[in-house]
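All protein chains but one are shown at their positions in the complex.
Labels run A, B, C and D following the written order; every chain starts at residue 1.
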Amino acid sequence: MKQDKHGKNHKFGMVVDLDKCTGCGSCMVACMSENNVPFKEDESRKKDSITWMRVYKITNGKSFPETEICYMPRPCMHCGGKGDHGHSPCVSVCPAVATDYDHSSGIVSQIYTRCFGCRYCMGACPYHARYFNWWDPKWPEGMENYLSPDVSPRMRGVVEKCSFCFHRYQEARDRAYVEERDDIEEQEYQTACTQACPAGAITFGDLNNPDHEVYQMVEPDAHNCGKPKNPKAFRLLERLQTNPKVYYISEREWVRKAGDNYLEGEWEKVKNNHGNDHE
Amino acid sequence: MDSALIPKGAKRCPFPVFALGIAVVGVVLLWGVYAMGLCWFKGLNQTNMDDYYGFALWIWADLAVIAIGGGAFFTGLLRYVFGIDELKNIINLAVVIGFICYSSALLILAIDVGQPLRSWFIFWHANVHSMLTEVAFCLSLYFSVLTIEFVPLILENRKLDKVPFFHNLGHNMHGVMAVFAATGAFLSCFHQGSLGGVAGVMYGRPFAFREGLLVWPWTFFLFTWSAAAYGPCFTLCVLKMFEKITKKKLVKDNVVHLLAKISGWMITTYIIAKIIDTVYWATVTAPSQGQTFMDFYSNNPFYGVWILVLEIVVCGIVPAVILTTQKFRENRKLLLVAIILGTFGVCLNRWVMVLQVMAAPVMTFDTWAMYIPSWQEVATTILPVAYGVILIALAYRYLPVFPQELELNADQQD
Amino acid sequence: MKVDRRSFLGLGLGAAAGVAVSPVAWKLMDDSSIWTQNWPWTPVPRDGEVTFDNTVCSLCPGNCGLSVRKIDGRPVKIEGRDDYPVNTGGVCLHGVAGLQYLYDPSRIKSPLKRIGDTFEQISWDEALELVATKLAEIRDAGKADSIACVTNHGMGTVPGLFQRLLTALGSNNFLSMDTMDKAWEKTLEKMHGVHGTLGFDLENAEFILSFGTGFIEGWGSPVSNFKANSSRKERGAALIQVEPRLSNTAAAADTWLAANPNTEADLALAMANVIISNNLYNTGYYVSGFGPGFDELAAMLKENYSPEAVAKTTGIDAAVIVDIAKRFAKSNAPVAIAGKGKGSTPGSAREFAAVHLLNCLAGNINTKGGAWILSPQDYEQWPAVEMDEVASQAIEKPAMDPAGSVAGFFAKAGAEKTVQALLISDANPCYALNDAKAITKAVQDIPFVVSFSSFMDETTRQADVVLPSHTFLERTEDLPSAAGMARRVTGLATPVIAPVFNTKNPGDAILAIAKAMEGTVGESFPWESYEECLEAVTGDLWSDLSDQGYAAVQETAPATRPSVDFSFVAQNPAPVEAEGTEADFSLILVPLDNVRIATGSVASSPFAVKTVPDTVLAGKDSLVEMNPETARANKLSQGDLAVLETPKGKATVKVNLFEGIMPGVIGMPRGLGHAMEENRYVSGKGVNINELMGPVMDAASGLDAAWGIRAKISRA
Amino acid sequence: MLPFSFEWAWDAGHLLFFGGMWYTIAILGAGLTYCVGKTILDTMAGKGPHH
Partner (left out) sequence: MSNSIINILIDGVFMSELDEKTENGSVGAVEEGASGEQKAGGDSGTGYGVLFFIGAFVVCFLSGWLLFPNLLYSKKEQPFNFNHALHVEEMGGCDSCHSFREDGSFDGIPKTASCLECHEELLGETEDEAIFVSEYVEKEKEVPWLIYSQQPDCVFFSHAAHVVKAGMDCRSCHGDIGESTTTKTYEENRITGYSRDIWGKNIWGMKKNSWDRMKMDDCAECHQEETGSKGACFQCHK
């Protein structure tokens, strides 16, 4: 029996409303507990602290009392790369195909048992979304009882990262299969961070599906590598052509500007027609 | 005491002195082996690397030894393929150095990966689009070429050479060495380049990213060229060290000057290319990604513009001028300055192209990452140096590494 | 036959070749890498059938509904319960990390008895007998009134059982930890003459004027507030934050008024002045509800709180004060809220009254989007307590702290040393109260301390007997909402897992102790088990509680509108000043609440600690926040080690520069510095600010109104 | 690496890359085989070091 690839391709993505995000950290912990992320005695060295979802605090750089802050949750961006061909910065460099781009879902996977720990992908990722298991994961006695079987605990010496809770997609599809449905509903597959966010700042769905909220929020332009048409929406480091699938929305201009590097004077030119410059 | 093994007619220091020297270096070696054991058994938490600085001292050491080991492939290419016969007097040294450098590189890589027992995945499950895959393949293949090139030299040992099989094997291998050398040069061009490509293809890292030709970023060509250019500098450095330690002249000046001259012209062409590359990157590539040249050289305690000046002017233009000018390169002191600067320069280039890439922030709200290696990293980096010293000392003592040695030291023979 | 070198060579080569053409090498190469993929020391979680259990979180007063995902009955993940009225699916990081509390290394695994400086494991029977005997002894000695009890919060049937036990024993000294709820209660007594608490309908408010509340820092019911904040953005409702530091709430607000510390009341009074002098107060309410003192108030405000004068005290422009006051008064649904940070400490009566004055003037009492005066939780139907003569006599004696303040109680206990026994349930006063070291000393001086904690926390470490409780995931308990919520929901926590250790529900422990004490004490507790008690006492609510896991007690604004007595504010009470003199301590230290750090009786989970930024905690060091200007003046720079000194003590901290904090003010995170050795993921990190702060008792309310303390800092 | 390893594909990338690799290995292998073979013949023919 020849199958098509389960209908048309999805392109799962995320929209984070930075004006709603309060920096509470629920997404980080929801992610950690969903994905069996280990913890160690000292997690204050953030450069070796595994947080698939990390909330950055950014400021407008002005002095008291003109200061403003904004929290920016940063999962893996699941970059599609130039032209959305799947050549994300990390996938293209992995020597052993331990990370790959799934064209049917747009998700960048990480296979822990394939990874041999060269860390090239980490160097290639400008978002620092990838984490290395410098230590053996260890849980206090008895605590391993809360580990979920849906995500395998990682061993020492491999790289890990946000998977958009892909296992939830698998589970949703399993349910669809036994109910003999062809595809899943928008609400059936939501990431753990989206589900937990008490502020409702995170929206998750299929960027290829006009019925999905994420699509309506950012209006991704399929002919322009998913560039948002919504002028309040932006992506991190879009100019590098990584083509991320995580979008941010903010009313605040300085926040949108902080999303990318601009030479002097460049922002003034693009800020008002951001997203429309292809027209 | 070990005279039976020492090349006929050559004068070597008394065995106890030699043994003592080896023992001293051996202690350093053991220290490195201990650190290596820690890294293997306890994991990479023994290092000070982190998620920002995933490539650190080791990868630099790796790239650096491969670059300075480039003398082997380049001299081999000149000697066997281009037929510059004088170089036969220094080719053995180049090969031994190359062998040490490449075996060290492989050893360092084996410590550097998080899962050494899975290293073979890079071959079996190769992603052919990854520069690192290319590095791994060419590196291991080229190492086998170096081994092939090294074997005949070993077989020339006075005792081994007595065995007809070994004698004939050495002879026959010499006969087809050009084929091996040519293959080695081909492999070397690719993996030296791929190492450059490793940095250049990271389009998420504006400091490293370079446009290029087909699948190869400009750094690919720059790395190959620089290894060829600077590699001989290191070969000459080692030669000078030998001459200093043994208090003997081992290679004739005309050979040294020839290699120095070739190296000088290579450096000259390389440094012009490097300047063009830097200017293009600073004025076109990086600005297209919204970053200015100074973004990469300020707001951090270490990576200032000085590093670029040091690399290009002090360690690039200066040795180039010295080595291309006959008067200068024939001045012993200036020659020494030039080859040391050259060796340092290529190491510095590798440092910058690996570590500064990791250190420079890309997201606007990110910060420079700084790092100081742990003692385990230092020890495992010194380990190959100690191993190299021992191997090269053994080679010098027991193998006819320098064909001109006897001729040049006729008065000292016993 | 001569075995020579070549034989060996042949042997070796033959072996190598033989092995090479057999599967050994290849299989071993493959298997050894597979071994690294299945290292026996990396756990493999068991798979099985997925089920979901509902329960209610009691880690903070927010009481969110939880949905616990289980695999073959083993809880693996906590999620927010979608159909729960408080949090509708959202959940805070502490709740999500709830399973870590189950297996917390500092959990107490069985009842304990103190032997010198250590604890010995004993059986439940022995432990309960011990407590019952000791309490009976004290009672027999005629000191029933010297038995005290401190619980974390005072609501629901578990605290109810503790209170009942004390009453049956003959003591009035039942206390719950001090929070802003107590301050609101005092405010309501003073301004409306009613007993109750205040809830804020933030989901429907159109103009939220917050005086230093950590509205989204964990104030009140955190998840419900996060949701209100998001819906506020959608419906265009304004949030104005008054605070000397750019907190997350200030950052999320439409306007941040960086008023000088401790001038919130002045600002509120100036705004009240603007409202009154412009006749912008609610005329309907003026007619129906404005009681005594209004004219005196107007005159007093006019004299003392002109926008210009207050501009000087607060540092806020007079024009801004006027503008905000007018917008507040003109809004359809304005609401002013107080209670600094998470509201886990009370504040000064003056400040709460001044803020509530704005609500009264706007006439938003018991209106949609306003402030709701809620009567005390009264669904519990307890039978009368049986009291023998001893109890009846002892109960006549006044409580040790008439204001009902825990801080006041411990101050007195420490000074007079009359308390004979202390029962502590789910509270951690030795950590959480100001001047924690003095509190610890006071607890040490009490001859018999019984802790009902689940964890070996700072207070439990001082206990003589420990009767360990189930954690919230293992126990049944009714949990009434509180903490500034307008809607009232009572949730029912139900066990999602069988007890991991040899622990008991504190309700059952109380029943057992009471039963062991014969006579009227035992008779006052006629139930066989806590669950039976719960079902009986919750009465009408039980069917909703047991069917849907919660009961909605109040969903719309109360119909009545109590009248306002302005005389307390009109007297212009004096502000509560920070301890210390400016001459000795030029700076002001304020505690910073952060939703990622648990501050109350429960310590943070390892996951929560992991989310704490390195600008708050670095290794074992707390970082204090200061303006670069303050740092320059004190010759400090980013990351410096510094000694922070207050009248109460010294601590070594690190410096974090932040433009968003007012010069002259030092901010220090609250919730760090736990001493719970068994849990090295949480303990020993940072400094407990409560050891640097002292209580400042507010004469007007009898509560601890400390909001900060004078301090100085220098390079270490 | 070999056509029956999981990632193998008959595409230009694999053919070029592994083509180059196997070609190189073949050259090295052939060279070594030649050397060893000739050496065996030489040794059997009695060639050796001359003094």
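By definition in this document, a contact is a pair of C-beta atoms (placed from the backbone, for glycine too) under 8 Å apart; a residue touches a chain by one contact, two chains touch by 3 or more.
Note that the structure is a prediction, hence the values are computed from the model and not measured.
Only one of C:Gln37, C:Gln121, C:Thr418 or C:Ser586 touches the chain withheld from this view, namely C:Gln37.
Across the entire complex, the residue among A:Glu66, A:Asp174 or A:Glu268 in touch with the chain not shown is A:Asp174. Listed residues A:Tyr112, A:Tyr189, A:Phe234 or A:Tyr262: the one in touch with the omitted chain is A:Tyr112.
For subunit C, the list of residues touching the undisplayed chain reads 1-19, 21-24, 27-28, 31-32, 34-35, 37-38, 40, 44-45, 47, 49-50.
Subunit D residues in contact with the hidden partner, per the touch definition given at the top, are 4, 6, 46, 48-49. Residue positions on subunit A in contact with the hidden chain: 1-3, 5, 97-105, 107, 109, 111-114, 149-153, 163, 166-167, 170-171, 173-180, in rising order.
To be clear about the criterion, only the chains that are shown with their structure count from here on.
Taking each chain's centre as the mean of its C-alpha atoms, subunit A lies 40 Å from subunit B. Distance from the subunit B centre to the subunit C centre is 61 Å, each centre being the mean of its Cα atoms. The set of subunit A residues touching two or more other chains comprises 45, 97, 136, 155-157. Counting only residues that touch two or more partner chains, subunit B has 115, 118, 121, 125-127, 129, 133. Residue ranges of subunit D in contact with subunit B, taken from their complex: 1, 5-7, 13-14, 16-18, 21, 24-25, 27-28, 31-32, 34-36, 38-40, 42-43, 46-49. The residues of subunit B lying in touch with subunit A in their complex are 43-45, 49-55, 112-116, 118-119, 121-122, 125-127, 129-133, 136, 198, 201-206, 287-292, 295, 357-358, 362-366, 369. By the touch rule above, subunit C contacts subunit B in their complex via residues 29, 32-33, 35-37.
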